[in-house]
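Yeah, one chain of the complex is gone here, protein chain that is, but the others are all in their spots.
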Amino acid sequence: MSFFQGLWAFVAGDARAERTVPPSGYSVWLVVFAAAAMTFLAVFVSALSQTTARVADLWSQELSRASTLRITADPDAMEAQVAAALKVLDTTPGIASVQVMTLAEQAALLEPWLGPDVPLELLNVPAMIDVVEDENGFDGAGLRARLAAEVPGAVYDDHTTWRAPLVRAAGQLRVTAALALVLILGALAAMVALAAQAALAANAQVISVLRLVGARDVYIARAFVRRFTLRTFAGAAVGAVVGMIVVALLPNDATSGGFLTAIGFQGLGWIMPVILPFVAGVIAFAATRAAALRMLRQQA
Amino acid sequence: MSFFQGLWAFVAGDARAERTVPPSGYSVWLVVFAAAAMTFLAVFVSALSQTTARVADLWSQELSRASTLRITADPDAMEAQVAAALKVLDTTPGIASVQVMTLAEQAALLEPWLGPDVPLELLNVPAMIDVVEDENGFDGAGLRARLAAEVPGAVYDDHTTWRAPLVRAAGQLRVTAALALVLILGALAAMVALAAQAALAANAQVISVLRLVGARDVYIARAFVRRFTLRTFAGAAVGAVVGMIVVALLPNDATSGGFLTAIGFQGLGWIMPVILPFVAGVIAFAATRAAALRMLRQQA
Amino acid sequence: MIELENVSFSYGGAEILSDVSLSLRPGSFHFLTGPSGAGKTTLLKLCYAALTPTQGTVRAFEAETATMDRDTLALTRRRVGVVHQDCQFLDHLTLSDNINLPLTVAGLEGDYAQNLADLMNWVGLRDQADQFPPSLSGGERQRAALARAVIMSPDVVLADEPTGNVDWEMSQRLVKLLVELNKMGKAILVCTHDLNLIRAAKALAPTRVLRLKGGKLISAGADL
Partner (left out) sequence: MIELENVSFSYGGAEILSDVSLSLRPGSFHFLTGPSGAGKTTLLKLCYAALTPTQGTVRAFEAETATMDRDTLALTRRRVGVVHQDCQFLDHLTLSDNINLPLTVAGLEGDYAQNLADLMNWVGLRDQADQFPPSLSGGERQRAALARAVIMSPDVVLADEPTGNVDWEMSQRLVKLLVELNKMGKAILVCTHDLNLIRAAKALAPTRVLRLKGGKLISAGADL
C-alpha cells in the first residue's frame, strides 16, 4: 500500500470502527478550538515576523550597502582628490557601484535647509560619492586606512550610527516573533496531546470493553487517532483561513514605500499559513497515537 | 461574611469536600498548561503592545509638535521678514515656543553635506524658525494662509510627510498587538471553559454518586470550581512570571534612545502581567461554575 | 415516611407503572419481586426522587418530591439509604471512605466512627477497608453498597437486589442486618428475585411481599 493509499484509507476511515468510539464531546471541541485559536495566532505572528524580516532586510540592505564618501578640498585640488578617491574605490574589492553626486543632486538634498536657490557652485561644498557594496561587502576599516593615506580630505560615512538601532530593533522584533511562533506551535502540540490523553482517559472503560471483545490495538487506536487528527486539522484550517482574512484586512500602508511594508505575506511566505494546518494535523496524529498506544498497553 | 473572608474560605478550601472529587488528571494539567501558555503569550504581546504604544507616542509627540518655518529673503529684508513671521507666530494660539535657529546650529545640521567649514554667513541661507506647539495644537492651514499674506518668503514645513508613515506603522502594530491580546484572553477563557466541561463530563458518575448520597449542589460545584480556579491561577502565574523573565532577557536597545525604546514594561505597564493571573482565575471561576451548575441541573 | 399515591410512570413509551399506591411506614418491611424489567428499580427511583411520577404523587417525609427544590432533595436523600442495583462508588476513594461518604457529605464524619468499624465487620469487609472499589469482588461491592446505605442509620432503606452476587450465608447476614434496622423502626424495602431470601426474612420479622407485574402492584400469595 503506497503512502497516499494509506493516507486516503486513513482519511476515509472505517465507519464501523469509528462508531465504536463515543463522540468525545468537549474534549474534541477543545481540540478543535485550541487548534483554531493557536493556528490563528501562528498565522498572525508569522505575518508579523515575515513583515519584520522584510523590513529588516530592506534596512540592512539599503542602508548598509550604501555609504558616502565626502571629500573636502580646495576648489582646484578637488578634481584630483575625487579622481584619487575613485581610484582607491575602484581597486577595493566588494564594491558594486560608485557614483559622484552632481551639484544638482546635492542642492536637492539641501533644499529644506538652504532654500531652493543657493548657489552651491559658488561655495566650496565637499564632493559626495555614493558607494554601494556588493553581496560580499568590503572591508570598511581597510578602506578608511587607504583613504587616509591617499585622499587626506576624504571622510568616509557608512551610516552605521543611523542604521544600527533600526536594524537592531527589526532583528529584535524578528527574534521575538520567531520565539512566539515556536511557543505557539509548542503550546498547540501540548494541548492536543493533553486533550487526547484526557479523552482517552475518559474513555478507559470503552477501551477496556473493546479489548475484552477481541479488538486489536490498532483498531482501537485508529478510531481515536483519526478523529483527533481530522478535528485538529479542521480546526487549524479554520484558524488559518480566518487568520489570513484578518491579516489581509489589516490596514495596509502602501504610502510608506520601502521603509515599512504592509503587514502580510508575500510570495513564498504564503506557504506558512497553508502549511500550518498540516503541521497541526501531524502533531495531533503523533500525539494521539502515542497517547493511545501507551494507554492501551496498560490494559489487559 | 465579608468578601475577603469568603475569598479566604474559598482559597483555603474544605479538605474533605475536596477529596470527594477525583484528581482529574489530564484535564487539570491541560488547564494549567493552557493557562500558562496563554498568559505567557499575553504578557509577551502586551509588552510588545506597550512598547509600540510608547514608540508611537514618542513619534507623534516629538515629530508632530515640532515644525519648521523657513524664510527665504534678500539679506537686507531678512530681519524684517523674520520679525514679521515671529509676530504672526506670537499671535497664533496653540504655540508653546518659537526659536530662531542660529547660524551655528544650521551649520551643525548641514555638516554632513557641506563639510565642517562652510561659510554660511556668506551665503544667503534661509532663516529657520523651530516652532513647538502646545498640548492643544494649532491650526496649520490658518497659519499657512496668514504667513502667505504677511511673510511671502516663508515656507512652513510641519514634517507630516516624514511622520505619517512612521506613526501609522506604529499604530498598525499597536492595533495588531491589542487584537492579539484580546484573542489570547478569549482563547484562554474558551479553553478553560471547555476543559472544565470535559472534566465534569468525565466525572458525571462521581457527581451522580455524590447527589445520591445527599450532597448539595454547592458542595459538589465548589470542589470542582475551586480546583480549576486555583490551577488556572497557578498556571497563569507561572506563565506570567516566565513571560516577564523572558521579556526582561530580550536584547535591550538602550543606544537607540528616543527613537525606539527597549521592549518591556514601564511604570504602570507592570500592572498588566501582574493582573493577568487574576483575570485568568476569574475567568476559570466563572466558566467552571457555570459548567458545573449546568451539569448538576441535568442530574436528579 | 414515603408514600406513593396512584402513581403512574412511563419513560416516554409504554407505561411501566400504572396507578400504583404504596406506603412505607416506620417499622414496615416490604419485599418487592417481579420479572426482570417489570419496573422495580423504577419504583425505587420514584421513592428517592431520582424520577418524578407522570401521574399521581410521591411524598417523602410529607413533602411532594415533584416540587422539591434541589437542596431539600439533597437533605431528604440523607434520610433515605439506597443500595443501587449497579453499586456505584468513587473509584479514587478507599472502601472505608466510600462507605463513609454519606457522613462526609453531610459534614457528620466522626459522629459514627464506631458504626463504621462494626458495620465493616458485620458485612465481612474489615480486611478490604483500604482497598479501592475497582479491586473489589462483585459480592464485596454489594456488601459495601449496603453498608454505605445504612451508615447514617437512615429512616428508610431501599435496597435493589442487594444479594445478587453474594453467597447464601452472607445473604442471611445481610438480611439480619436489615431486620435489626427494621426493629429499630426504620422502613425497609428490598427488591429481590431470591425467594429463599424472602423466606429467611419472614422467619425473622413480619414482612409484606409485593409483586410487580404488568405495571400493577399486587400482594404475593401466602406461599411466600
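Note that the chains are named A, B and C in the order they appear, and that numbering of residues resets to 1 at the start of each chain.
Definition applied: a contact is a pair of C-beta atoms (placed from the backbone, for glycine too) under 8 Å apart; a residue touches a chain by one contact, two chains touch by 3 or more.
What you see is a predicted model; the values in this text were computed from it and never measured.
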item	value
Which displayed chains the unshown chain touches	A, C
Residue of A:Thr102, A:Gln205 or A:Gln266 in touch with the missing chain, whole complex considered	A:Gln205
Touch list for chain A against the chain that is not drawn	16-17, 19-20, 22-23, 205-206, 208-217, 219, 296-297, 300
On chain C, residues whose C-beta touches the chain left out of the figure	11, 33-37, 40-41, 85-86, 124, 128, 135, 137-141, 143, 160-161, 164-170, 193, 195
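Here is the rule we use: only the chains that are shown with their structure count from here on.
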item	value
Per-chain CA centroid nearest to the all-protein CA mean	B
Interchain centroid distance [CA atoms averaged], chain B/chain C, Å	63
Interchain centroid distance [CA atoms averaged], chain A/chain C, Å	68
